[in-house]
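Missing here: one protein chain of the complex. Every other protein chain is in place.
Going in written order, the chains are labelled A, B and C, and every chain counts its residues from 1.
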Amino acid sequence: MKKILNRPDSYVDEMLEGFTLAHPEFYAQPERRVIARPGGGTKGKVGIVTGGGSGHLPVFTGYVGPGFLDACAIGDVFASPSAEQMAAAIRHADGGAGVLRLYGNYGGDVMNFDMAGEMVDLENDIRTTTVVLADDVVSAPKEEAEKRRGVAGMIYAFKIAGAAADTMADLDEVTRVAQKAADACRSIGMALTPCIVPQAGKAHFEIGEGEMEMGMGIHGEPGIWRDKLKPADAITDEMIDRILADRAFGKGDRLSVLVNSLGATPLEELYIIYRRVKARFDDIGAEIVMPLVGRYATSMEMTGATITTIALDEELERHLKAPAACAYWRVG
Amino acid sequence: MKKILNRPDSYVDEMLEGFTLAHPEFYAQPERRVIARPGGGTKGKVGIVTGGGSGHLPVFTGYVGPGFLDACAIGDVFASPSAEQMAAAIRHADGGAGVLRLYGNYGGDVMNFDMAGEMVDLENDIRTTTVVLADDVVSAPKEEAEKRRGVAGMIYAFKIAGAAADTMADLDEVTRVAQKAADACRSIGMALTPCIVPQAGKAHFEIGEGEMEMGMGIHGEPGIWRDKLKPADAITDEMIDRILADRAFGKGDRLSVLVNSLGATPLEELYIIYRRVKARFDDIGAEIVMPLVGRYATSMEMTGATITTIALDEELERHLKAPAACAYWRVG
Amino acid sequence: MTGGTIDRDGIKAALARVAAGAGAAADELNAADGQLGDGDLGITVSKGFAEAASADLPEDVGLALLECAKAFQRVSSSSYGTLVATGFMAAAKATKGKTTVQADELTSLVAAARDAMMARGKGSLGDKTVLDSLDAVSKALEDAAAVDMADAALSAARDTLAAFKGKPCKLGRARMFAEKSASLDDPGQLAFLRIVEALAGRGGEGAA
Partner (left out) sequence: MTGGTIDRDGIKAALARVAAGAGAAADELNAADGQLGDGDLGITVSKGFAEAASADLPEDVGLALLECAKAFQRVSSSSYGTLVATGFMAAAKATKGKTTVQADELTSLVAAARDAMMARGKGSLGDKTVLDSLDAVSKALEDAAAVDMADAALSAARDTLAAFKGKPCKLGRARMFAEKSASLDDPGQLAFLRIVEALAGRGGEGAA
């Protein structure tokens, strides 16, 4: 296992310790496995919480910050946090105006966030709503879009929902905007090499030398085909084609695009992909606003990349461009 | 070769194309393999140029930006740019107040930057000075410190020199501050897996499963020992010990620390390292200012990490904290 | 299932057996889950039962089962872990206040767990999940004498796997792969079989 760690069992807790020590201006850990803003929830503002497994930094905890999220519950690597931890995160996010649960569509997370909502309703009288990200186009056909996995698109939803909450809109309004952002996202991934969950100690899949897997999920969930590694432009074309087949763009449309590394794939290669993405949308005549190229949602040391598009209208674009700051992404 | 690219020969040029398309607010490519600020050199300000091989993003080109560098010449992966390209970068950085060449201590780069200086002196009457980063403590003993390799410490020098130039200080003064920053840096690296230079098509070294190499350079230059992978704290301790043996810190001292991934090592593991780094300097009683944890100077998809310390006095700390912005690092 | 009644010590002993069995099956279950999902099922099940087995259990069977639920919640919050916790919680509710439970109540406890898990996970019978295993076991227990319960549960868990051979998974991560999932066992059903085997002291009988 080619990882730098002390003990697999302490991977997440030591990571979180270093994380809050490195960025005390953004992150506090008021309870074990719960990251919140150092000052707590903002009075009168709708709180936004997320949660999910570790191993995806900057997702999830990294997006706590002004203009983004208020708190986050974090589980073991690739495992949901407990409902208890999620309930704690909701409490830390609460500023008295209710809390939006905004997270990716994975069974464990959904069940636990549902339970957490029941807990804070009973115990703390906190009203909560839910928006689940389900942006991975290859993970279910269009007719069953609500069953799709949530992947890198969530960072757009974090940004936009955070901006909506910053306007002091009420919970229903923030939820509406967040749902609109989630619905506007489409993502697809591909991978070249796996990553290792520390407690497993070895990869749970292998991809042959010179091969790639199209459509792979961010926990290594199987994709749609595995074959010889193609040239970057061909890979990008297939990814863009599959996104466009699900959500077409036309002349004059505006969108943002995230070209994201799963971890090991270097920035150099993301730019080679982005070059092609830009050419594709130039051809369509659609304008890319605020493109993001980097490591925004990872799978530790997995080699591969994801592409996310988000169709923008005036409202979403305004929220996307509103000021926000966390240790990994600053706008305005 | 598990890389996403079209042709090895076009790796760098397509990367640079995508890079400037993604961040037009920061970067322009006025000539092939030369990255400059979109507005060119700043009138009356000392220009700062760097240069070196590709494959280290965000180093080198990524640090062009307000408060950082003015221009950069970029070569093939891990290969120096040509003297001609460096001369072009110097011309694009020039605002009439002379240009500082600030780069890492590698034979090819030194020889070519020397030639480039001779060219712009003859052809353009541009006065240039040189500060060479030589921060890798394991690459030569203290008595021959000037022979050391330049590694991640350069990003502190970029930041601090850029801030000094922004005060409109003259070339000698900016050079003095840059040299002081360079002298204050100490770095050491370690690696777990190699990276692949596209044109070579395969790694030029392998590290056995369960093994690591201490002291490895950012192009895969051999380190000081290779042995069984140790726990994160033990690795960190050895790295810090070797830095401290070269440059001691005491109670009340102030420093910044960069815990940097060579590419594939995920943020999670950098935070596990940072946790220990913080404990070590807490023990000493030295205060870490503005710690940096992330991918600031990489070797594409290499697995491994580097630690850099920079001892701060009032002047260096002031320049480190001065406003600056590029696509990868924003201060103020 | 000590002599027709269940008490705290019986639960403790059973948890110890299952923890051992789950630990032994961890790699197999990770691999099965890796074929269709994220490859963590073995971790989930082994960590969950290990935690439950080492928990201090109160004498009250309901409270003891609540501890089991909490143990799972603490260490294993993947789908399976959350579902198992939900199941323990349902059984806890039904047995609170008792220090012994009759073996013939088992069938209704398993059914209660099944129903709670369906509510929590919004799944249906026939989706090819652990729900089907629970349903089959609960039904088999209905007709079994106390001494035959282990065998009945074992056959039911095994038969469930056989019954779904060739059918696609309709829930969870595996749902994406209709074809592939049809040719493979549902990892959650397989895990359930390993759990029942360990409960019955029949671990290590090899793959289903």
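Heads up, the rule we're going with is that contacts are C-beta pairs under 8 Å (C-beta built on N, C-alpha and C of every residue); 3 or more make two chains touch, one makes a residue touch a chain.
Being a predicted model, the structure only gives us computed values, none of them experimental.
Shown chains touched by the hidden chain across the complete assembly: B. Among B:V197, B:L270 or B:A324, only B:V197 touches the chain left out of the display.
If you put the hidden chain back, the residue from B:G75, B:G104 or B:G117 that touches it is B:G75.
Among B:N112, B:T128 or B:T236, only B:N112 touches the chain that is left out of the view. Set against the missing chain, the residues B:E31, B:E84 or B:D237 yield one that touches it, B:E84.
In the full complex, chain B touches the hidden chain at residues 75-76, 78-84, 106-108, 111-112, 114-115, 138-140, 147, 149, 197, 199-200, 204-205, 217, 219-222.
In the analysis below, only the chains that are shown with their structure count from here on.
With chains as nodes and touching pairs as edges, the resulting graph is an open line. Of all chains, the one whose mean C-alpha position sits at the greatest distance from that of chain B is C. Averaging C-alpha coordinates per chain places the centre of chain A 30 Å away from that of chain B. Chain C has its Cα centroid 54 Å from the Cα centroid of chain B. The distance from the centre of chain A to the centre of chain C, with each centre set as the mean of the Cα atoms, comes to 32 Å.
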